[in-house]
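For this view, one protein chain was removed and the others were kept in their places.
By letter and in written order, the chains are A and B; residue numbering begins at 1 in each of them.
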Amino acid sequence: MATLTLRDIKKSFAQTAVLHGVDLDVRHGEMIVIVGASGCGKSTLLRIVAGLEAATSGDVIIDGQNVTPLEPADRDVAMVFQNYALYPHMSVFQNMAYGLKIRGMPREEIIKRVDEAATLLGIQPLLERKPRQLSGGQRQRVAMGRAIVRNPKLFLFDEPLSNLDAKLRVQMRAEIRHLQKRLRVTSLFVTHDQVEAMTLGDRLVVMHAGHAAQIATPMEIWERPADTYVAGFIGSPSMNLLPATLLEGGGAARLDGSGLVLPFADGARGGAAGRKLTIGIRPEHLRIGQGGLDVMVELVEPLGGESVLHGKLADGTALTARLPGATYQDGAMGVILPLEFLHVFDGDSGKRIEAGR
Amino acid sequence: MGTSLDVNALADRTRRRQRREAFVTHACLALGVLIFAFPIYLTIIGSTHDVNTIGRGDVPLLPGGEAAANYAQAWGVGGGRFMGVPAGVMLFNSVIMAMCVAVGKIAISLTSAYAVVFFRFPFRMMFFWLIFITLMLPVEVRIIPTIQVMVDLNMTNSYQGLIIPLIASATATLLFRQFFLTIPDEYVEAAKIDGAGPIRFFIDVILPLSRTNVAALFVILFIYGWNQYLWPLLIVNDRSMETVVVGLTKMIGSGDSQNEWNVIMATAVLALLPPVAVVVLMQRWFVKGLTETEK
Partner (left out) sequence: MKKVYFKGIALPYFLLLPQIIITGLFFFWPAAQAVRQSFLREDAFGLSSQFVGFENFTDVLSDPTWLDAAFRTLLFSSSVAILALGAALFLAVQADKHIRGADTYKTLLIWPYAVAPAIAAVLWLFMFHPNIGIFGRMLNALGVPWDYKLNGDQAMLLIIFAAAWKQVSYNFIFFLAGLQSIPKAVLEAAAIDGAGPMRRFWTVVFPLLSPTAFFLMVVNLVYAFFDTFGIIHSLTQGGPGKATETLIYRVYTDGVMNLNFGSSAAQSVILMILVIVLTMVQFRYVERKVHY
């Protein structure tokens, strides 16, 4: 149990800047998921917290102590690696006992702790085996066991589920969440999978090109994404983003291309007429009907209970819809955009514009 | 953790320790480099002085002025107490031997490995094990009977005698076999569908894929051929056929102080240039090849 504070973490490799100043405050027992596409800097951030990389500037503060200059061994953190990084020449028991042995714990205490963790994870029968004799899921559990026995201040997870098959991934996801809640250890979990992010995190940090684009709870990120990147990243299929222009008075926007006028249901936005906007609407919020946009549907993907329709607007802009049922055909279709589900972003910066701004 | 004071002290110790460790690492590596460079350096310096300076025992640490004269003599005339052989001649012999051994071994091993991997025929595995066993028979162990065979075949004192027996050993064949086994079956199937026969396949697919291995092996085998000692020593009596490695030691004789050390050192430097050049220029392939062969 510990708090974690990141203060203006910057990192550059040679001339390339990878992190541009990340701030984060993590509470006791919180599970923070750091999510983003490859190359956004999320793993680097995690490794800086672990001490495996040194930040170019900025501070890492664990439980009020500035640990920035300290080696990983002195930070009292535990990490689960993407490839598990188990010691190949040691048995499962020895893998889990290693960190405790180093800290000079008495043998009986070590056995007790390892047993407890092994029971928790269901791996007692594997204690004498070597890593190469284990399946992927088993190795993952051992890696977690190794972290659990240490009773550290922080758990750090570096994309631990990426190497598992889909079914196992879902199962382990639930187990990890369950475990973390039970042990109440402050955790950082890095992933590129937005489903993992949404289901695991108390709060999410959406990383984009070295910046934290948004730090909020999953639902907040889904309902009010801070910019077009976050809007497009969370939610599948991605939110539709349509270029538009602000109308005189700020109470509505006209879509470029189709000319459709969309009044804002929650209030006017600031700015002169002609201000460039991007209007967002999620595929699952579109409805069939006349009076909205004319879409030429080119591909229907039936998923069973619903279908995903891929089409194009008159001016060539792509549009995706997720609609219930399975009775859709290619061809022309009319969709309406329910006004209460619109998202308004600045056309140049991509930042979200709330009513009254 | 302790108080903020403890953390600061720990941080300081860590920083100091990291700096100290980097320094120690550099020092150790620099020392290592020195230990390997120093003998060469000394020899190069020695080759630029006149015979009396060295013979007297005034070991020079800085270059002298006799470089041109020494190297000219070494190259063209030879040195040492006993009627020396010009280094030019010896280097030529060494180059021929090393090149032919390297190229010959590569060629033979490519075809043998190809036969063993891509075909099925009676006694296939027996032939493979026969070749494999030769790994365990370094030339020194069967030296005298092999000389006898050479004498019987009238191959002493000749390039063929120097080269051919060294061509057949197993390392290269094993390397290529291992590599060929990793080539996916689909390549052969695609070739068959395209109508390519085994020879076409070998030329158009296998050879290009083997490029890195061939480069690595070339370095290893060139060095192997160049550095041969016992074999050229015994197979060659005619001094004009001497290789430079053997010739160098003959120049020294029993290590008398009265030797023409300056010329000998110049010859040593000349003897080192080609193999070192090959290793340094092709270092990347070479290291890759070495560490993949033996594993």
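Simple rule for what comes next: contacts are C-beta pairs under 8 Å (C-beta built on N, C-alpha and C of every residue); 3 or more make two chains touch, one makes a residue touch a chain.
Owing to the predicted nature of the structure, the values given are computational and were not obtained by experimental measurement.
Asks: Just to verify: which one of B:Tyr71, B:Tyr114, B:Phe179 or B:Phe218 makes contact with the chain not shown?
Replies: Once the missing chain is taken into account, the touching residue is B:Tyr114.
Asks: Which of B:Asn8, B:Thr134, B:Asn154 or B:Ser240 sits in contact with the chain that's absent?
Replies: Looking across B:Asn8, B:Thr134, B:Asn154 or B:Ser240, the contact with the absent chain belongs to B:Thr134.
Asks: Quick one: say which of B:Leu10, B:Val214, B:Leu248 or B:Val263 touches the chain that got left out.
Replies: B:Leu248
Asks: If the hidden chain were put back, which residues of chain B would touch it?
Replies: 21-22, 25-26, 28-30, 32-33, 35-37, 39-40, 42-43, 46, 54-55, 57, 59, 108-109, 111-112, 114-122, 124, 127, 130-131, 134-138, 140-146, 148-149, 164-165, 167-169, 173, 180-181, 185, 188-189, 197-199, 201, 223, 226-227, 229-230, 233-234, 245-246, 248-249, 252, 254-255, 257, 261, 264-265, 268, 271-272, 275-276, 278-280, 283, 287, 290-291, 294-295
Asks: Contact with the hidden chain only, please: which chain A residues?
Replies: Missing-chain contacts on chain A: residues 50-52, 71-73, 77-79, 81-83, 85-89, 98-99, 102-103, 130, 132, 146, 150.
Following the convention adopted for this analysis, only the chains that are shown with their structure count from here on.
Asks: Centroid from C-alpha atoms only, then distance chain A to chain B, rounded to Å. What do you get?
Replies: Going by mean C-alpha positions, chain A sits 54 Å from chain B.
Asks: What does chain B use to touch chain A in their complex?
Replies: Those in contact with chain A are residues 1, 4, 7, 10-12, 14-15.
Asks: Residue numbers of chain A touching chain B in their complex, please.
Replies: 63, 65-71, 74, 76
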